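Yeah, one chain of the complex is gone here, protein chain that is, but the others are all in their spots.
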Amino acid sequence: MRESLMGKYVGARVNRVEDKRLLAGAGRYIDDVSVPDMLHAAFLRSPYPHAEIGSIDLTAAQALPGVHLILTGEDLKSRTYPFFGTLNFPRFYQPTFWALAVDRVRHVGDPVAIVVADSRRLAEDACELIEVDYEPLPGIATVEQALDADRAVVWPKSKTNLHYQASERFGDVDAAFAAAERVIVETFDQHRHSNQPMEARGIVAEVDPSSGEMTIHASTQSAHMVKWCIALLTGRRPLRRVVRQMISQRDHTKAIFKGMADYLKATPAMVAALKEMAPVMLKQNVTNVERTKAMNGAFVGLMGRDPKTLPAALAGDVGGAFGAKTAVHREDVAVCAAALELGRSVKWIEDRNEHLTVGSQAREESVDLAVAVRHDGTILGMRARLTIDSGAYPGFPYGGAVIAARLARTMFPGPYRLPALEFHSRIITSNKATYLPYRGPWEIETFVRERMLDVVARQLGLSRAEIRRRNLIGDDELPATMVTGPALDVRMSARRVFEKAMDVTGADDWEKTRAEAFAAGRRIGMGFATYIEAAPGPPGYMDNVGPGFSAMVDREPINAVLEADGTVTLHTQQVTHGQSHETTLAQLAADQLGVPMEVIRISYGNTRTAPFGLVGTAGSRAATFASGAVLLATKGLRDRIVDLAADLLEAAPSDIVVEDGRIHVAGTPSIAVTLADVAHAAREKGDEARGAARGDEAIRVSELFDGGAGGWSGATHVCFVEIDLDTGLVKIPRYVVVEDCGEIINPAVVDGQIRGGVAQGIGAVLYEKSTYDDQGQFQAGTFMDYLIPTAMEIPDIEIHHVETPSDVFANYRGVGEGGAIGAPAALCNAIEDALSDLGVRITEQHLPPARILELAGVIPTLSPSR
Amino acid sequence: MPAFCYHRPATVEEAVGLLAEYGSDAKVLAGGQSLVPLLALRLSHPEHLVDIGRIDGLAAVDDGPAGFTVGAAVRHADVELSPVTGRAAPLVAAAMPHIGHRAIRNRGTVCGSLAHADPAAELPAVALAADAEMVVRSASGERTIPAADFFLGYLTSALDETELLTAVRFPSWPRSTGGSVAEVSRRHGDYALVGLAAVVGVGDGGRVERAALSFFGAGATPVRVTEAEQVLVGEHPDPAAFAEAADVVTKSIEPPGDNHATAAYRAHVAGVLTRRCLAEAAGRATGGGA
Partner (left out) sequence: MTADRHPLSMTVNGNRIDLVVESRRTLAEILREDLGLTGTHLACEHGVCGACTVALDGKAVRSCLMLALQADGGAIETVESLCDDDGALGPLQQAMADSHSFQCAFCAPGFLMTAHCLLAEDRDIGPTRDEIREELSGNLCRCTGYQSIVDGVERAVTALVEARNA
């Protein structure tokens, strides 16, 4: 089925709906939320990477006028439930911990106390008056330290700092290595860096003083996630009261169980997954009793809660996230606990120093890799070992590191023929801030694979294009299956995209160009990287991450509503934070309905009105899932509109035309009805015509989209550099992206996503590092230390599109993450190319000027390796 | 930021009176572009701030026989955009585009930068290279401090806690003298990893009569490398002489290492900048202009 959207909006460079508000300075970001009688919170944080907390003296701080409440970790034990791990994997330890540190701090910035006062400045004054007696412990700052049995463990109950291990073999790995003519081995490092959206985190816990009801305003990627995580972890009461409440609302309790049973009945994939996981879950429950108790306590607490006391969550305008706002953070729980305690609204806005120190750190990974190849460059197999430093506290509701490890393992073959892969994963814990997902959380697979392809090409004396051509899967081999499981359908265009990139850049003539430049004393280089991205991926893709994941997340809801006044509202659980959903989803709806875009309003970020979904906006889901849901829901709405209009116009529905919001019989445009007329007719006619309409709504249609046929997006990045070997400065005179994301809804939005991602990848390589010293002391707490590139560092980025024609429904694929996935590899490859005559091999991702000169042998090597 | 008492004196006398009264409990606020971030991050806790931004006599730039004098309330942008600067103090003019970004230069002051004595900042090194004098007032009177005696350590100047830097005076720019400022920074507008303010004066015989090599980002204070300067004096200003001076710089300078660059990197780049700046400065000296 192909819904032919021949309308005027989809595919056009439509101006953004949100700009009328945001460019006027009229946005409503989290710090713009002000509610009556609001207090302000600040956190006292640990200056030590690792320390026992002796005593905490609050006397002077509590005496400061304007201070209303100070809570410590000990205080939270009776008021909140602890954070616990929600995932189930074999050989996986998930610690249980509180929103504020109890007994021990585990990284610089670990929150020790929350102070609530009349103003933020007073709360900060009070923080300076709190006296904490710390007994410093040695910090774990590197993987080597984490695995050193003589060193401290970050989580004593686990006995080790190694919290996850997995080993898997796909294909006949031994045979591949036995048949190899060469085995090439290398280790690649990626440094800890950070999402750093321009708006840091923030939350306003608004408490209605009369009812005690709480509305959570949050800067988040998913409002429902905030609502349910806060509901789960706050409002703790003694167990006997929980049980009493469960008994008093017996029908509600029964309904919860019935709802779960109904869901499982309707989702056989989930039942199968649960069966598969049962032994793993059981083992975790037995071996990690602390977690089991915490989890059971929280879920029982949630069930034994008067549903009227559940919070609502609201996301307004969100100033960027890039994965940093997919989690509920410890501060969020502390703020809500404080607000509930006081019965007053409390605001906390994270400042930049906090955000750099604790708010979003990512990407600290390394891979040991062995590649079995033939002399002609044919890859026979790989052995890889991924190690992730996940920091001290896992994210909630799930730790980003294990998801990244699962995704990186799944995507490791990329668009290449890889018959055999052995993949080991290790996650260690350390005295660093929480590891969070960052734009393309599995990016390490592309960095390592594309880096290694260059290494192999040089070792074998092949050109870098040649080795890719030898191994890239071409159109004639599709459909195919990656050795790790996912299916590659006929639209997987990596080979064609690659060839176009070579054409556009003249890459095949590069060796000559570079030789001429070298001869003229100019040190230039070119590098490329090819990847595919599962956005959305084939059906069931997320089951590669964990059993049952697809059944859980591949259901994107949209409610399409014709309002009484003839406008249309789309309710979505997506939360735009720069992706322009108010524009792109409206483009789809307007074309489907045959109305001007101004008629459409996108309603998001409000748990009171948005359909349920915990994922929110992540993984390019607006383009890949919400798009299809919008098409389905607006198709249903259009059918109802046409039926009603046919009645009004006394014509057959098949003769009805909707154009520019006017509805008429084909051939007689002068006699028309409007959407408002239809809305009126629907309300007159009653339930049958109105669908699930509520209140003043005329018609409501709800649809879920499961991702349909899915598909891959992908790109080849080609980066050109010029290096000054006097100073180590790297310039990027040209950067080209050739990509395929299927049908494009709005080219300006697509290009913007790509460019932004590339800029972050360039930043990672040349500028950005969340630096810790070897004791675990954090050293990049300001924007003078953590360097976000400016307009002077990021070049114009040239973009070419490849679109593979297809009849697939909702053939829109994601571009949110790809820019950041391809850029680090392409740039590092270009830098190595520029230094190729010096025999330089680049095995790390962070290459500031001093490191460039070290690699080139201009100065002695003193920089830390990661 | 932490609480403090704010004072806005109308005269220098009033300002130094406040400094005499509060001593080390007070800090002088001029443009605020260095002080306010420290306050915002709660890294500094002064009890009193003395805002000198409204003191009339301090807002003037004067190009007189005594030299080019910049008052304590004069902002970078005023100096940058003044048509006089390029002629009267070409080294200052050359430094301006390197200082932060436009919005910083619109508020930050020249004297504030000097008094802050950040060794990675441009102007302290410029003052040192150009033999500037600091005009300093306190309740007990006025004194002048040569730049060479002014920068004592990291963020530490010779100013007593009761003293106010009221102006900096750059001596008249000698003829047949060229200046050049260059730096390497991680990003455009950042503090330099290492930078150089260089002056070359060429005599009638075409030989170097005077050379100043003043580095920033190369130690706890701006650093003059006199051994390298001496290498140049008496030589023809040619690439061989510049290269020799650069070698001396790289060998004798002892810059710090930090997360942005190692000491070895800074020493190497100091040599690179020596060659580049000397060539530019000598070109300007012999080209007749600045």
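Residue numbering begins at 1 within each chain, and the chains themselves are lettered A and B in the order written.
Throughout what follows, a residue touches a chain if its C-beta (ideal position, glycine included) is under 8 Å from a C-beta of that chain, and two chains touch if they have at least 3 such contacts.
Given the structure is predicted, the values throughout are model-derived calculations rather than measurements.
Trainee: Going by the contact rule already stated, which one of A:Glu131, A:Asp376, A:Asp660 or A:Asp796 would touch the omitted chain in the full complex?
Mentor: A:Asp796
Trainee: May I ask which residue of A:Thr410, A:Thr446, A:Gln579 or A:Thr727 touches the chain that does not appear here?
Mentor: Within the whole complex, the residue contacting the unshown chain is A:Gln579.
Trainee: Where the complex has a chain not shown, which of A:Val10, A:Ala200 or A:Leu488 is the residue touching it?
Mentor: A:Ala200
Trainee: Just name the one of B:Arg143, B:His188 or B:His236 that touches the chain not displayed here.
Mentor: Considering the complete complex, B:His188 is the one touching the chain left out.
Trainee: Taking the full complex into account, what residues of chain A touch the chain not shown?
Mentor: 13, 15-16, 18-20, 22-29, 31-32, 121, 196-200, 317-320, 322, 351-353, 577-580, 748-749, 751-753, 755-756, 758-760, 782-784, 788, 790-792, 794, 796-797
Trainee: Across the whole complex, list the residues on chain B that are touched by the chain not included here.
Mentor: On the side of chain B, residues 1-6, 8, 29, 32-33, 36-37, 39-41, 49, 51, 53, 77, 100-104, 106-107, 187-189 touch the unshown chain.
We take it that only the chains that are shown with their structure count from here on.
Trainee: List the residues on chain A that touch chain B in their complex, please.
Mentor: Residue list for chain A touching chain B: 121, 124-125, 128, 353, 726-729, 767, 769, 771, 779-780, 782, 784-785, 787, 789-790, 792-793, 848-850, 853-854, 858-860, 862-863.
Trainee: Which part of chain B faces chain A closely enough to touch in the complex?
Mentor: 1-3, 37, 41-42, 184, 186-191, 193, 257, 259-265, 268-269, 272
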